[in-house]
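Missing here: one protein chain of the complex. Every other protein chain is in place.
Up next is chain A:
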């Protein structure tokens, strides 16, 4: 008996030690907070945000996910930075000159930019970082992807065919960076804002070795903010204003506090309690909060569509079949009822509010609706198709995702097709993302639900997908005219914005005349955002949010 009591006593002692340790930490936090408010009688320039997950990597060469690029964008600065309108604005570079053939870009760097350890940011920092990104020893995923075919020799260096110093980037003194490109690349300016193209301080990176970018202490910042209390597995961290930033006077925000919350309901509860200033809404919560004062929809530039594989199923090789399928489902009902998160119907390939045409209009608006839901047209195409195929029944497999929303969407689409096109039988195949990619690469599917997010600010990021030998075509689509138009934008017409734009417009029309793909929707996310969050912009690509110009407004 005594023994058992001793055991229980020991347990409760251990337990109380745990509790004491925890509450001790908590008290300290509150003390700090009250001191902060005492120092600043004005509106405290602090925002509290939720992050959907931990930041797995802050190494610009190794980052691949949304969060890596988000925080790289906030703590570092490349040659340029995207502003409110999605236009490039001054970064470490102040100006650049492009050679006649568009292949040599010379950037002039500012001389007052510093790393957070006091070292100046020089052209060598860019050379080092870009070489590191394509060096096969680094094992970067985005380095060879973003730089390959753009910067001279990037692919060859990555394959180990030529040494790293053959990469087309050189420092001419400390403050001039000369970049040689494979081809004239009109969108190169916007690429330089992307995470993979950020500079790195060679001495620091090599000194930290394997521990580089795994915690706040092993990181250097040259951007508007810097980390405090961050490690790669941390669930809670802070960004504080970087006083060494060259444009620190523009940065009003003193501090951003982040916590990782994955459950949408929990995020909303924290928002309602005033503990966070922004919360994402999953589609099941939208109905409940769509009348909330702080409800907003943030458009995204990812487009989702159906790929028609022309090589496996004979029916899909017929353009009339594809034209019928692409028009035979009600997209508005799909975005309203199933997605229910602010996503909008897509009737073309290049998303809305992504790139402007040379005369300043939105590309999507100029190009117009190229593939709409139209039941009458669909039926006409379908009758023609059946007559051409000489049959009255067609069976097609539809490959889609296997998460909850995907499944609803797949069933909805299959149902629309079979109801609207008599004689059509659709069999569903629902698989995880990885498996879908494998089937895509093997071209082992009939119709597939797929999507694409942009890699740079130019219609080319979408249009090059469907070139005959495009690595993402994988559906047997080939139209020489389309290839010619799109290829010209990257070669002969590369330095002529008007002509390029014309080519893109023409090419997009061809794509939908052929009904190569059927556009479905452009993604958006529904959120609750506190009115005190001001000056935070969403970027069309790269870092999701731009905080450089953000501030805290007066609370309501």
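The working rule: a contact is a pair of C-beta atoms (placed from the backbone, for glycine too) under 8 Å apart; a residue touches a chain by one contact, two chains touch by 3 or more; residues count from 1.
The rule we apply is simple: contacts and distances are computed from a predicted model.
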{"item": "Name under which UniProt lists the unshown chain, selected from \"Amidohydrolase\", \"Oligopeptide transport system permease protein\", \"Insulinase family protein\" or \"Cytochrome c oxidase subunit 3\"", "value": "\"Oligopeptide transport system permease protein\""}
{"item": "Of A:144, A:168, A:199 or A:223, the residue in touch with the unshown chain", "value": "A:144"}
{"item": "Hidden-chain contact residue, picked from the options A:212, A:289, A:398 or A:445", "value": "A:212"}
{"item": "Sole residue of A:233, A:296 or A:427 that reaches the chain not shown, by the stated touch rule", "value": "A:233"}
{"item": "Missing-partner contacts on chain A, residue numbers", "value": "1, 3-4, 7, 11, 14-15, 18-19, 22-23, 25-27, 29, 53-54, 56-57, 59, 62, 64-65, 136-137, 139-142, 144-145, 148, 158-159, 210-214, 231-236, 259-263, 265-266, 269-270, 272-273, 275, 432-435, 437-438, 440, 455, 471-472"}
